[in-house]
Every structure is written in structure tokens, then in C-alpha cells.
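Let me begin by handing over the structure; questions about it come next.
Only a part of the assembly is drawn; its chains keep their places, and the rest are absent.
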Amino acid sequence: MVKVLMKGNEALAEAAVRAGCRYFFGYPITPQNEIPHYLAKRLPEVGGVFVQAESEIAAINMVYGAAGSGARVMTSSSGPGISLKQEGISYIAGAELPCVIVNMQRGGPGLGGIQPAQSDYFQAVKGGGHGDYRLLVLAPATIQEMVDLMGKAFDLADEYRNPVMILGDGILGQMMEAVELPSEDLSLKIPSKPWATTGAKGRTPNIINSLYLDPLELEKHNLHLRNKYEQMRQESMGETYKTEDAELVLVGYGSAARVAKAVVDQGRARGLKVGLFRPITLFPFPKDDLQKACRQANDVITVEMSLGQLIEDVRYNLEFKVPVHYCGRVGGMIPTTRDILAKIEVLANLQGEGEKV
Amino acid sequence: MLKVEFDEDRCKGCELCLEACPKHIVSMAGHLNAMGFHPATVLDQEKCISCGFCARMCPDVVITVRKEEKENG
Amino acid sequence: MLQEIILAGFGGQGVMSMGQLLAYAGLEENKYVSWIPSYGPEMRGGTANCSVTISDKEVSSPIITEPNTLIVLNRPSLEKFEKDMQPGGWLLLNSSLIDLEPQRQDVNVFKIPSVDIASEKLNNSRVANMIILGAYIQLIGAVSLESVVKALKKVLPEYRHDLLPLNRQALELGIELARKVL
Amino acid sequence: MITVFERPKSLTSAKTHYCPGCTHGIIHRLVAEVIDELGVREKTIGVSPVGCSVLAYNYFNLDMQQAAHGRAPAVATGIKRVNRDKVVFTYQGDGDLASIGTAEIIHAAARGENFTTIFVNNAIYGMTGGQMAPTTLLEQVSQTSPQGRDPSLQGYPIRMSEMLATIDGAVFIARVSVHNPQEVSKAKKAIKKAFELQQAGRGFTLIEVLSTCPTNWGLSPREALKWLADKMIPVYPLGVKKTPEEGEI
């Protein structure tokens, strides 16, 4: 395969098609519009269906219907639209339906702005909807990874019968980068879904449902879900970069991690033992990998495009064993290598002084 | 077999069948069924014309209606 | 090598595809490349721009705040981006449309009346951008002429490959013009 | 003896949780009878709403999905787009369809989605205990119109069928009632026609069924039938609101 230059949103859309996704329901919103534009053309070519829903709410509920019928199906949106989907997402999680939801994050709150941000982290990983549920959350940092994780997302969704969220941002959606697409595998193995509603031909009816009026039944269902979420831990993934001897570890995901990675090299060039840990799954959080990456660390800095969300999970997963500091920009601003290096140097100096004491 | 038969334990005693019967032969029994309702019943089966009105109005599918087969056809 | 280029002009002037062509050319040479447009509800006919990175290393953020090369096709773009340039960088400007003088003394400036030249010399004002790109090749050397031509082949749909010679001519014209300056 | 009336196969034997005399039960049965008669039980997928009929998935002997409040038409869209050769219907109350789900039903109709909606209008929110619905009549007392619905505060009843009839993608829209055996028969005919049009791939079909809620109307089941006939029908006139041109079928 050759590498081609593709816009993130389009590469992601094509990767979905190659992962067997044949149904897309969505509603326009910047900065993810190229996904629906692309799929409006592409899906009919492969016998699939593209529907522009009347709203994000309708879209997520169409996803519910199609997923309940056994299809590989996705939707995508950004900030305000993802908020509107929260009830539907909770239903999909409750009814244990597989699907993929893309959030190309932009700045908030409210209408906010349309430039890249990571301010929907908590919403994605803690469950922005009601009830005790979790999404599997994947955070690509390059377009190549976005493409690779798309296939993975559909597989995980089917395996766990759980919605999977791809948490990108305006940068990843809008930029072009070189990418190698997976081949169009016509013999794609999509697991059979005997629970799907297809008409109860020769069998007892299938019911897609999240209602359990008896609290004991609902508790049972909740505990079953919890087990599933525990199981998912085995899917946790992270990338480490030069952490073996790192005294200072940067932690960031997605676009922010790209900048952090450059900082590692620049910091090393200045003689600082810097490394990077990049969670790829945000839920489940790759706790063990993080702890391992920070074994030598005196300090950890989260590099994030939010007001301090990732930092809470990093502290939590490090169990407060290492001091964790915040370095971020928000509202559509991107942390620069300069910002981060400055922060590192402040810490390095402090530490120097600390050691003298 | 009875022309009009009530699955008594499903009856909620709403009296819609009683209201619907053109022959006015549906009545409510004096006793309570397992759910605690006075169930509907037809005592005078003879008068029943098997019109099915009672069944058509019953929200709980309590009633089965049968017709005598015509001698020819 | 790290080229951080901002290309800016009016909506219809083709800066977006010019940027993509550059990125493709970088890819031809197995460099790390990225391209990202400005996006937003800006007035159409207003300024449009994109950022292109060509690098030996992975691209960190594709969003460029301090370009080392700035290619501007209209006056508002010059006004908007000139101040952000890295000292010592190259400023290429389309002097057919920009009557303003650049303010910065610490950058290299190359003015090309590209529209006029394209009309006069090639009888086709639509390849004006290619002349500028040619100059870029010559002045910065981040990508070669051959890579840009290869990239063009990929970017242009098959049925328009008859335009390749004309485009090559324009690129070479730009190279020529720039060579004289250096 | 031949049986002229018995439980349809498309209903399970579960006892419903509906109040005594609630006509939701009649409407369930009509839908099931139509499915039986068309022989499509094994290729039908139903969508239950949030409302008193939320548990319809226990009562229909069919593949069923339970949809979020108001979103049944969106869910049905998802189902039907995947199962193009199946029969799909939604069953929705007036709070579900005419209030929170207004956008979903209108756009399913506008897209001409090829499924059938059974719209049960009882002029009240049954399940949540008797709040005002968009279809609540003027002067009707409810938990949230305690002085009776006053248009200057709570606005006017919506006639969904008439409104939906203005939409091109809707092919068959009719309002029926179940307050007596004759009307029950007519209701069934209308439902059957809607399903048949769906099978013919004609587009969106909706049958509005006027229904009682004795509990929240504060009436006996029999009084409720009378109230429906006397009070509701004048505001919600029965009849076909939109149908494909004659001869087209």
C-alpha cells in the first residue's frame, strides 16, 4: 500500500467504510463536516445508507435502531451535538448495543468556538449521560492512528456490545497527513448478532431494551455492566516515548500529545530527562502503563487542551505518588512547545533548589 | 363449547364488553377473581348471536367467540 | 529541516490546493508533512489560509503560529500574517495584487507580479500560483521540482493531465525568476 | 363451532399492566390482528415508546425495540434502513409523539420513511400520572392545568394528523377511534391499509387512534368512552386526512 495525503475526517470516514460500517446517521457541525460529506458520497457506492438526521438526537436514536438491528453503524459530531446525544448514548449503553461515536472536539462551553480543544474529556470518560455506564474511549494522535483505531473501535464495540467513542479534535479532523488505509477486505468477519431485531423468524422474539422496573433486576443489570467494564481493562493502551530514564514525564493524549512529543526531544537536547506517556484508551485508563512510565519520575506534567481534566485522572491513576502539574491551553488555543518547555524549566529549577535544601 | 367464553382470571371488570353487547347478556359476576375484580360473564349463552362486539371491545383479550357452523358450507 | 509555511489569499485564489501540492511534494520525498486549513465562518471572499509543514521529524502541531515561510496573494493576508513571521524567513508575495510594501526588515522578501507574468509569458493567468511555487522551490529548496511535478500528477485528475506541461513551464519560470535574485 | 374471535398470534399471553378499561389494550390487539392477517409476524419489528405502552415489547409477540421518549420514529428509521424488506411500526402516545417527539415524527414523515406509526391520542400523559399533553382539550383539568387548560396560559390542542397531512412524504394519515365496536372495525381497516401501503413501499403512514385514559380522566371506563365520543371527536374529527390518489394503489 502507498501512503496518501488525506484529511483526518475523510480518512476516518473511509476507514469506517473499510471496517464494514454501512450506516451513518449524523447532523452537520464544525469541525467534523467532512465526515458526513464524504460518507454521503461513499456509502451509497457500497450499498450503505447515509441519512442526515433532523438533529443530533434523532441521529443517535437512528444509530440505536440500526445497531439494534445488527448493523455496523456510526455517528459523529462535536461539543454541543455530543451533549445532545447524551440521553441516547445512555440508552445505547443500557441496551448494550455496539456502535461508534466520533467527537471532534472544539472549545466550549455553550456555543463556545469551533477551534480544536479537549474540553469534553470528562464527558467522554465519566459518562456525560445519566446512569452508571461507561464508553470505551479511544484517542488517536495522528491520522494514521485514527484510521487504525476505527477498525479497532468497531471490533471492540461488537465484542463488548458497548458504544465506543473516538475522541478527536478539530486539528485531527481538519489536517491532512500521510496515511495508509487498510485494504478493502471483502471477507471482513463481523461477528454474528443473534440478539438483533430482524423479525422473529423461527425463533422467540428479540427485545432491545434498557428498562428494568424491578430494582433488583436493574441492580443485576448494573452489576453485569460493571463486570463488562472491568473486563475492558484488558483493552487499555498507551504509548511511551523515552520514559525509561525520565525524571519528568509529560502526559497528554491526541493532538496535545504530538506537541508534547516534540518537547521531549527538545528537552532532551537541553539535557533534561523528559519522557512522554500518551494514553490511547482514555477509558479504560492505562493505569499500569502510566505507573510504569512514571517510575523514575520526580514530576509529571499533563499537557492538555482543557482546564484541568486529564490531570485528575492522571493523579488518580498515579495514586498521588508523584506530583502532577498542569500545562494547558484552552478555548481553541494549542499548547506550544515553548509553553511546555517553560513549564519544565520552572520545575527543573525548583527541583534543583529543592535538592540543595 | 360455549359461544362466548371468558378467560375469567384476565378480566379487569371494566364493563366495556357489557356496554358493547347488543343483546345485553353480559353481566358482572358477584365474586372476585384473582386480581380482585368482578369478572364479566354471559349466563344466557343461547341469546348470544356471536357478533363478537364484546370481544372487539375487550382491552384484555379475555373473550373468545364462536359461531355454530352452518349446515351447508 | 523544518519548513512551516503559511499560504494566504482570497477565497478563490487557490491557496488551499497550492498548500496541498506542497505537502504532497514533501510526501514524495518521504518527509513528514501536514496541511491544515483555517476554518471558520469567515466571510467568503475574505481571507483564506492554510498551514503546511514539511519536516524531517514527526510534525508536532500542524497549526503554525510563526511561519518561516509566508506566501501571500492579497493585501489583507500580508497585513494579517507578516508580523508573525520568524526572523530570517522568506516572504513571497504576489505583487500583481499587493501594492503595499512589507514592513519587516528582518525577513527576506521576494515579490513576483505572478499574475502579470503568467498572462504575458504563458498566456494563462491561472498558473500564476505555479510561478510562485517555482520561486519557492528555488529559494527554499525544501522540495524539488520533480517532486512537485509528481505531486501534480497525483493531484490533477487524469483527464486534466494535458495541463501538466503548462504547469511545469510555470514552475520553471518561477525557478528562473528566483535564481536571478539569489 | 368455528372460532370467530380469539387472541391473535402476534400477541403474547402476558397480562397487561394497563388500567381496567384502558383502550391501549384494544389498539394493541388491532395491530396484532392486522399483522396476523397479513402473515408478517416473522418479519415485523415494532418500536415501543415511553408512556403507558412502554412495556408493549412484553405484549407483542414480535421482535421489538424500546425507544427513548419521543424518539421511536428515529429508532424506526434506523431499523427500517437496515431491514428494508421488513415491516416496521412505532406505537406512540400523545406526549411521546406530539410533544417531546414532534421533530422526530415530522421528519420521519418528511423523509417518507417507509414505516407505520400507531399514534395513541388520549389527551393526557397517562404513565406519569395525568399531566397536560399537547392534545389536552381546552378546559380539561390535568395535574399541570389544574384550572383547566386555558389557551392564554397553556395554548391550544394540536391536531397532529392534520398537521402531518401537509407533508409530502406522508402517504396515508387517518384518525380513528375505538369507542365502540363499529369504530374499532374501522380503526382496524385503517391500520391494515397503512401496513399494506408500507408493504408496497409507498412511504410514511400514520394512524391516530383516539383512546381513553379512565384513570387520569377520573372517569369509569364506560364514562371514558362517552367522554371520548362527546368531547374529543369534535376537536379531533375522525377520517382520512391524506391518502394516495385514487387508483394509484
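Chains here go by letter, A, B, C and D, matching the order in which they are written, and residues are numbered from 1 within each.
In the analysis below, a residue touches a chain if its C-beta (ideal position, glycine included) is under 8 Å from a C-beta of that chain, and two chains touch if they have at least 3 such contacts.
Since the model is a prediction, treat every value here as computed from it, not as a measurement.
**Q** Write down the full complex's copy numbers per chain kind, following the labels used for the displayed chains.
**A** Here the complete complex works out to A x2, B x2, C x2, D x2.
Keep this in mind: only the chains that are shown with their structure count from here on.
**Q** Pick the pair with more C-beta contacts: A-C or B-D?
**A** B-D
**Q** Which whole number of Å gives the spacing of the CA centres of chain A and chain C?
**A** Averaging C-alpha atoms per chain gives centres 35 Å apart.
**Q** Mind checking the centre-to-centre distance between chain B and chain C? Centres are C-alpha means, answer in whole Å.
**A** About 87 Å, centre to centre.
**Q** For chain B and chain D, let me know how many angstrom lie between their CA-based centres, rounded off.
**A** Their C-alpha centroids are separated by 26 Å.
**Q** Which parts of chain D, given as residue numbers and ranges, touch two or more other chains?
**A** none
**Q** Where in chain C do residues touch at least two different other chains?
**A** none
**Q** Can you list the chain A residues touching chain C in their complex?
**A** 3, 5, 30-31, 114-116, 170-171, 174-178, 255, 258-259, 261-262, 265, 334, 336-337
**Q** Inside the complex, what are the residues of chain C that reach chain A?
**A** Touching chain A from chain C are residues 20, 23-24, 27, 32-37, 39-41, 57-63, 65.
**Q** Report the residues of chain D in contact with chain A in the complex, numbered from low to high.
**A** 41-45, 47, 54-55, 57, 60-68, 71, 74-83, 86-87, 103-104, 106-107, 111
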